[in-house]
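Every protein chain of the complex appears in place save one, which is left out.
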Amino acid sequence: MNYKLIDRLQILSISLIWLLFTGIAVWILNLIKESLRLHDAPDASLGISLVAIPVFFTLSSVLTYVFIGLRKGRKKDVES
Amino acid sequence: MRKHVALYTIAFAILCVLIVTGCSESKNYTQPIQYNHKKHIVDAGLTCFDCHTRVLTHEKASIPNILICKGCHEQPMTESKEEKKLVDYIKKNQPIPWIQVHRVPNHAYFSHRRHVAIGKVACLTCHGDVAGMTLPFSTPYLPIKMAFCIGCHSKNHVNTDCATCHR
Amino acid sequence: MKWGMVIDLQKCTGCGECVAACKLENNVAIVEPKESEMGRTMLWMDMLTVYEGEYPRLRVRQFPRPCMHCDHPPCTKVCPVRATYRNEEGIVAQIYPQCIGCRYCMAACPYTVKSFNWYKPEWAPGIRETANPDVSVRLVGVVEKCTFCVHRLQKAKEQAKAEGRNLREGDFQTACAESCPAGAIVFGDLENTNHRVNPLSRSPRATRLLEDLGTEPKVIYLKEVD
Amino acid sequence: MEKAPAAPNPDYDLLRPIEDPGKSFYYIVIVLLVIILYTGYVYIRQVYYGLGVTGMAQPVTWGFYIINFVFFIGISHAGTLISAILRLSKAEWRRPITRMAEVITAIVLAIGGLHPIIDLGRPDRMTHLFYNGRLQSPLLWDIVSITAYFTASTVYLYIPMIPDIAILRDRGVKPRWLYEFLSWGWQGTEQQHKVLDRAMNILMVVVIPIAISVHTIISYIFAMTVQPGWHSTIFGPYFVVGAIFSGIAAILVLMIVFRKVFHLERYLKLIHFNYLSVLLLVMSLLWFYFTFSEYLTGYYGHEPNEMRVFWYKFSGAFAPYFWTMVTCNFLLPLILLSNRKTRTIPGILIASISVIIGMWLERLIIVVPSLANPRLPYPTGIYIPSSTEWTLFLGGVSVFILGYMMFARFFPVISIWEIQEGRQESAKAVTERITSYMPDPQTPLAKG
Partner (left out) sequence: MKITRRNFLQMLGITGVAAGGISQVWAIPDKWIEKLQYGPRIETWKMSTCGQCPAGCGIRVRLIDEIPVRIFGNPIAPVNSGFICPMGEAGLELLYHPDRIRQPMRRKGKKGESSWVPISWEEALGQISQGLKGLLKNQQADRFGFFFGDRNTLLTHFAGDFVTRMGSTNFFPWRAPGINELGLWQAIGEYPPPSFDLDKTDYLLTFGTNLLEGPPSPVYFNRLYGKLKESRTRTGLKMVHVDARMSQAGKNATEWVQIRPGSMGVLALGMAYVILRDKNFDEEFVARFSVDFRGGKEDFQTMVARDYPPDKVFAVTGVPPGTVLRLAREFSSAKAPLALSGGTSDRSETALFTQWAVAGLNALSGSFSAKGLWREPVPLPWGPTPIPSINTRSGAFSLKPKLAPDTDLPAHWASEELPHLRSAGKLPDLEMLMIAQVDPLYLPVDQKPWQEWLSRIPQVVQFATLIDDTSPYADLVLPATTYLEQWDMTLPVPNLPFSQLGLQQPIVPPLNGARPIGDVLLALATGQGVTTLLSEKSGKSYADYIGERLKPVFASGKGTPFFEAVSLKFLGELRERGWQVYSYPAFADFWRLLQEKGGWWDPGEYPEAEWKKRKKFAFPTLARLNALLKERALLSPGQGTTKGEPPSNKWMEGPARKPEAPDSFLLAPFTTLMNMTGEGASQPLLRELSGLIPRVYWQTWAEMHPKRAERLSLKDGDLIRVVSGKGSVTLYLKVVPTVSPEILGVPFGQGHKESGRYAKNVGANPVALIDPLVDPLSGRASWQSMQVRVEKVNK
């Protein structure tokens, strides 16, 4: 079994999750921009984004925290 | 009918692939006569409105047909093969089957009068340097997309309200 | 500018011409019998009937019902893609190529004015082609409704501009207003005092449908007095 | 923290379905796959012809798809919310059931989340939501909150599963790369446990408000319109309560099924069922309370349009459904669960199934009657779901069963490490906790 490949894949998956959440954030920001441009209830859009974006980032942070924490917590002998 | 749906499903899948690869975009039309815009505009000194007579007054610019061509080409003026085709059409009193290349979809209202006569938009903004063309259009100069309309409208501070064009 | 309509119920005879004119003007699909029975008939302009009292005191009130073009439309609030929105001239527009067909606006409309293309609208061969070229033929899966004949406004504005003048009353009339034999439907700019709708909308007989919802419809009914 | 003992662990029984799924597993999978494929065909047919193949029409423009959307998302509350609340309140009996609940959430959310897409007339224009979405629309709130909930609950399912995946990895269960990939290098060190614990504590706190928000927002889809029967402030909590209610019933059914199929009597003891069924009973009462308040305010206000919908439900065309719902959601659970004699496994099963049916009916009763009774003098709408809608409903349920089976095929449905942890530490921890609640005998009472 190719441990190195799996290791890479794990890192990739974590970054993909970040990408996804950043994507969502960018999407929401885009929608706010649109609503500002078209004067289409920007207040509602802003309110929702204020709640939504932090939630997504909390989630990804927790995942990253676990990911890094588990790696750091590994016993030294298996490392090699 | 169930059978059909299976077929349609496959067709749908193929269509999706086509759309994704963008095959549907590049359609080439072959015009019945290889009309030379340059010769008419630069050499003969005609303007767009001489032949596309309805540009300034109507929604559609109108593609000139034998009635207008007849004005000059009742008898052949050159030895061009393409002109011979035209003269044949005129003789037979049969309309030239021009293919309209710039087609605005049905759900959008686009009026030449509004743009050219009232808005003073130059023809070449949308149709390119027609005066330099030696062949007729086989593909649209621009992809006829809303983004282009909106781009121009917002640049010129024209109304971008959807209901201005959508119908 | 605030386009609005006044429907004088004292004049309206309930003949249904507005309904027919609307269907043809706007290429509204004819829905075949089986579908119709399910309740999929498409009418942008509808004719509603209210029965009051009992014989011999029975009164039957009929009233045409276009889209109300509310000033605070409940439908546009919920549209997830801005396929329906209220423009600056007060017309609640419906942008067919934008609609994703979620039908939320239909569920939210308290007047139930919207129709949905459950199937691809189909006509007998040849009839569809000869439909009104000024209005698009809708695709399957989109919501549609009365647009106050906005395609006529587009043309009327262009004509006025070409003639270098402002839009006059009568330049822009909806198909229903134009065709009402009894002259019950009047259309115009509610904010322009020169338009007939302006004084009429302030008539003591003026009411709006479901006024208490605060939707502020721009279709104003003049009550029957007898 | 000590490493797991080398001796064959009795809890490794739980891995049996993974190591040897048996033939019947594959048969069922094939059957389910056939159903799902047929569903797929039916859906493509719907996309091709348009929504006309369904039974929806004007004015009932929403039907099964939206009902099932609300229903499935409701079921999803089983999970995360319950397991998070139980975890947060340190209820030790939770240990064998949390994962089951969390899996329900993840799978059902994915299914429920797809339903609005099925419901679209133009699914090909989905991308418009990204370019031109409007955050003012409750539908967008839903997209955001369901996405958040789905990711949160998946994370919440996944993180406590890491130690178990590591067990599978260590036992060399195939496919090894999968377990290797998913175990994130878990070795059970103290450091890793600490990280896991902390992450879970954060998640518990985050997940509960997200879960509540999801169902509140789904209720907003209805409550934000001005339609009679929908436009109600109580709808948010009402939906949340209903969701948890149906969620608990779903877990109970699943627990009973798993207990039977995998012979988990050792893990899923009567006490678990007893506790959960009492919880179900409580939710049933709560649900009734909300239903009562909702209809009483409507009735008392006596607004004509409201009353039209009200009578439509109470004595009109929807009366059979309405009263079945009341029976299923309130009377039957009340009778079966309040009596110790009937609070047996079969009794609980019947009550749970009736609650699931009742809650589905509740969604039906919320969605259809309000649409069927427009305010203006239109005729009352009719809605008869077509075979397409029934098939897609069946397909949804099949996807759920298949998803659950696949999960059980690859991962243990009962958390092995949490049970071990419970065995080793909880007794001590609970004793400590209880003593800490008690009045301290050494400290004298304060004077005054």
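Order of writing sets the chain letters: A, B, C and D. Residues in each chain are counted from 1.
To be clear about the criterion, a residue touches a chain if its C-beta (ideal position, glycine included) is under 8 Å from a C-beta of that chain, and two chains touch if they have at least 3 such contacts.
Note that this is a predicted model, so its numbers are computed, not measured.
Asks: Given that one chain is not shown, what are the shown chains it touches?
Replies: Every shown chain touched by the left-out chain: B, C, D.
Asks: Please pick, from C:Ala21, C:Val92 or C:Cys109, the residue that touches the omitted chain in the full complex.
Replies: Of the candidates C:Ala21, C:Val92 or C:Cys109, C:Ala21 is in touch with the missing chain.
Asks: Which residue numbers on subunit D touch the omitted chain?
Replies: 49, 52-53, 378-379, 386-387
Asks: Contacts of subunit B with the missing chain: which residues?
Replies: For subunit B, the residues touching the absent chain are 1, 54, 58-60, 62-63, 100, 103.
Asks: By the contact criterion defined above, which parts of subunit C meet the unshown chain? Give residue numbers in ascending order.
Replies: 8, 10-17, 19-21, 23-25, 30-37, 41, 47, 49, 51, 54-56, 58, 60, 62, 119-120, 122, 124-127, 129-133, 178-184, 225-226
Basically, only the chains that are shown with their structure count from here on.
Asks: Calculate how many whole Å lie between the centre of subunit C and the centre of subunit D, each centre taken as the average of the chain's C-alpha atoms.
Replies: 44
Asks: For subunit A versus subunit C, what separation do you get between their C-alpha means, in angstrom?
Replies: Averaging C-alpha atoms per chain gives centres 47 Å apart.
Asks: Considering subunit D alone, which of its residues make contact with at least two other chains?
Replies: Only 132-134, 136, 140 qualify.
Asks: So in the complex, the part of subunit A that touches subunit D is made up of which residues?
Replies: For this pair, the touching residues of subunit A are 1, 3, 6, 9-10, 21, 24, 27-28, 30-32, 34-35, 40-41, 44-45, 48-49, 52, 55-56, 58-59, 62-63, 65-67, 69-75, 78.
Asks: Please output the residues of subunit B touching subunit C within their complex, sorted ascending.
Replies: Of all residues in subunit B, those touching subunit C are 105-107, 109, 111, 113-114, 117-118, 161-167.
Asks: List the residues on subunit D that touch subunit C in their complex, please.
Replies: My answer: residues 49-52, 54-62, 116, 119-123, 125-126, 128-129, 132-134, 136-140, 221, 224-227, 371, 374-378, 381-382.
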